[in-house]
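Omission of a single protein chain aside, the complex is shown with its protein chains in their original locations.
A and B are the chain letters, set down in written order, and residue numbers restart from 1 in every chain.
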Amino acid sequence: MMETTSSNLEVEARAGGRRTPLLSQRRFWRSVGDHTVLWLGVLFMLAPVLLAFLTSTHDAVTIHRDGLQFLPGDHFGETYEAVLFGATGFTGKATGLVMTFNSMVLGIGFAVGKIVISMMAAYAIVYFRIPFATLAFWVIFTTLLLPLEVRILPSYEIVQKMGLLNSYTGLILPLIASATGTFFFRQFFKSVPDELLEAARIDGAGPFKFFVDILVPMSKTMIAAIFIIMFVFGWNQYLWPTLITTDEGYYTLVRGIKQIIQVWVGANIPEYGQAMALAILAMLPPILVVVVFQRWFIKGLTESDK
Amino acid sequence: MKRVIFGSSWLPYAFLAPQILIVIIFFYLPAAEAVRASFYLENPFGGGSTFVGIDNYKDVLTDDNYVRVAKFTFWFSLLVTFFSLAIALLLAVKADTVLRGAKSYRILLMWVYAIAPPVAGLIGVLMFDQHVGPITDVAALFGYKMQIGVNYNDTAAAMIIISIWKQVPVNFIFFLSGLQSIPKAVREAAQIDCRSSWRRFWTVTFPMLAPTGFFLLIINITYALFDTFAVIDVVMKNEPGSNPMTLVYKVYLDGFRGSDLGGSSAQSVILMALVLLLTIFQFRMIERRVHYT
Partner (left out) sequence: MIKHLIAAGVLLASAATAAAQTKIELWHAMGGRLGEVVNEIATNFNKSQKEVELVPVYKGTYEETLTAVIAAFRAGEQPNIVQVFDAGAATIISAKGAVVPVEDLLKKAGVSFDIKDYISGVRYFYADTTGKMIGMPFNSSTPIMYFNVEALKKAGVTPPKTWEEFEKVTAPALKKAGFVPLAQSHLPWIFTENFMSRHNLPFASNDNGYSGVKGTKILVNNDAIKAHFTKLKEWKEKGFFGWYGAGWSDNQAPFEKQEVAMWIGSSGSFGGLTKSAKFEFSATYLPYWEAVTAKPTQTFIGGAALFALSGKSDAENTAVAKFFAYLTSPEVQYLWHRETGYVPITKAAYELATKDGHYKRLPAAEIGIKQLNLPAGEHTKGYRMGFYVQIRDVMNREYGRILTGETTVDAAFKAIEAEANKLLARFEKTVK
């Protein structure tokens, strides 16, 4: 890797982190432009989050009356303490820790389940000459077209009949029934060069070995991307868990947040500060996932295609 | 079409089985129930039901308001899809190009996606609040009186911007992963062949991104159509009033909120048929131009 002699900066930076000292002026201005765009992007995306954090340090009445706050307030300790150590709910089972654990189980279970199942299905659809492959794809694909909210009553009935109410399986499985992952991996597998497969075949690799030893490692970047997306999706589930669990031991963070915000309007002032504080705290694990998995972004195909 | 090398054996079936099984149990069975319900008017608690044939469909399609909602849905989906893709693509390309701080940009740009949806909606609404929203204040500086919840267009704009804001990180992550998976050899070759980065992008990078792009196009349309109802709900504060709304929000209103199982099922069947047609069309027209290898 180190002997890359290309004059290209990006490639070099990626390879070894060394930089050519001579930056032409044009390149400099282009890089300024790039950074400006990125900074604007970051501003657009993150300013509201920053405001949420600042706002979370104020008391509920201030937020209720004056909206978002641009300066830190003096309720930081109070609010965050209440959120971290106070238990919500009736039984006291739903502490911050329990809710974090449940959200974590949902996030990981959902992401892993979906990746495994959809990679397998996409592999079968793309790499095999089986009858009905197209049909199978459309059968899976159609699931994108009817959101869970619409089929929620019959879904509940099925989960109940299978005895999965108040269980992690019941929480996770029905959510996996959507085509995002399969569709995504299908797109990727289709763009993997055919030569690879031929080479593998010459080496005597069977379909299973090819999948496990070559295709899966090659998909690292893709897996990372979809893991982040799916983890957060699972992490943030609200409606389905609310519906199929009655045991407070299954409370998730988002449910905790909703319970704080949702107060019959006018009757009382919701603890906006606490809701935002909980949301800020609830962001940390997904961000950890992002930080961990974004490393895979730099590796992936760029290395393995050599 | 992929050059298929592996013949059939038990393997592909075994690989497909789990997904198909889950999809049938947790999607097609409930969906079939929704289709059945669309021909009935029934009490949700099961007190009684009447077979009404296609009356539910007729009621939906002859409703003036439904047409109004459909029109808004069209524009809403178009704008949300276009802008969330365009912004994310721009940011992903830039984040892929810069040398300094690439990692930090990546993390910062993915960050928002992690925020819990109800709070994301709350922040969005507070930004646009008609009394204390900072964006409303900025608009006032330019002499524009922005009134979310009262002015139809203002409300629509807020819904669209918040929806885009929530979707950009998803697209960013996927675009970036797509960019990163472009083989180095190709990048290097492109670097030599095309000096202009603009041309390089459109002749080399963009076609290489096409498979991901097509996936994202479909995903974003379904996002705009189906997954935005939480945003819409929070912007109108759970009181639709004369505010704009999308077709799925109407399904939610009638079915979820109003317990009209028959009517809302008919609406979702219509919606599903429309979107299915739209996607088949896209697969036919657009995917043909996508080169996979």
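Here is the rule we use: a residue touches a chain if its C-beta (ideal position, glycine included) is under 8 Å from a C-beta of that chain, and two chains touch if they have at least 3 such contacts.
On a predicted model such as this, the values are computed, not experimentally measured, just so you know.
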| item | value |
| --- | --- |
| Listed residues A:E157, A:D194 or A:D213, member touching the removed chain | A:E157 |
| Residue touching the undisplayed chain, where the options are B:G101, B:P134 or B:P240 | B:P240 |
| Contacting the left-out chain in the complete assembly, out of B:R36, B:K71, B:R100 or B:H131 | B:H131 |
| Residue of A:L54, A:A205, A:L239 or A:V291 in touch with the missing chain, whole complex considered | A:L239 |
| Among B:A32, B:V67 or B:V150, residue touching the chain not depicted | B:V150 |
| Candidate in contact with the missing chain, chosen from A:V37, A:L197, A:I261 or A:A277 | A:I261 |
| For chain A, residues in touch with the removed chain | 61, 64-65, 89-91, 152-153, 156-157, 160-161, 165, 239, 242-243, 246, 248, 258-271 |
| Interface with the unshown chain - residue positions in chain B | 41-50, 52, 59, 65, 129-132, 147-152, 236-243, 253-254, 256-260, 262-263 |
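Keep in mind that, in the parts below, only the chains that are shown with their structure count from here on.
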| item | value |
| --- | --- |
| Centroid distance [mean C-alpha coordinates] between chain B and chain A, Å | 16 |
| Chain B residues within the chain A interface of the complex | 2-9, 11-13, 15-16, 18-20, 22-23, 25-27, 29-31, 33-34, 44, 87, 90-91, 94-95, 97-101, 103, 105-120, 122-124, 126-127, 129, 131-134, 165, 168-170, 173-174, 176-177, 180-185, 187-188, 191, 197, 208, 211-212, 214-215, 218-219, 222, 226-227, 229, 237, 248, 251-252, 255-256, 261, 264-265, 268, 271-272, 275-276, 279, 292-293 |
| For the chain A and chain B complex, residues of the former touching the latter | 6, 8-11, 13, 19, 30-31, 34-35, 37-38, 41-42, 44-46, 48-49, 51-52, 55, 65-68, 70, 117-118, 120-121, 123-131, 136, 139-147, 149-155, 157-158, 173-174, 176-180, 182-184, 187-194, 197-198, 201, 207-208, 221-222, 224-225, 228-229, 232, 235-236, 238, 253-254, 257-258, 261, 265, 272, 275-276, 278-279, 282-283, 286-287, 290-291, 294, 297-298, 300-302, 305-306 |
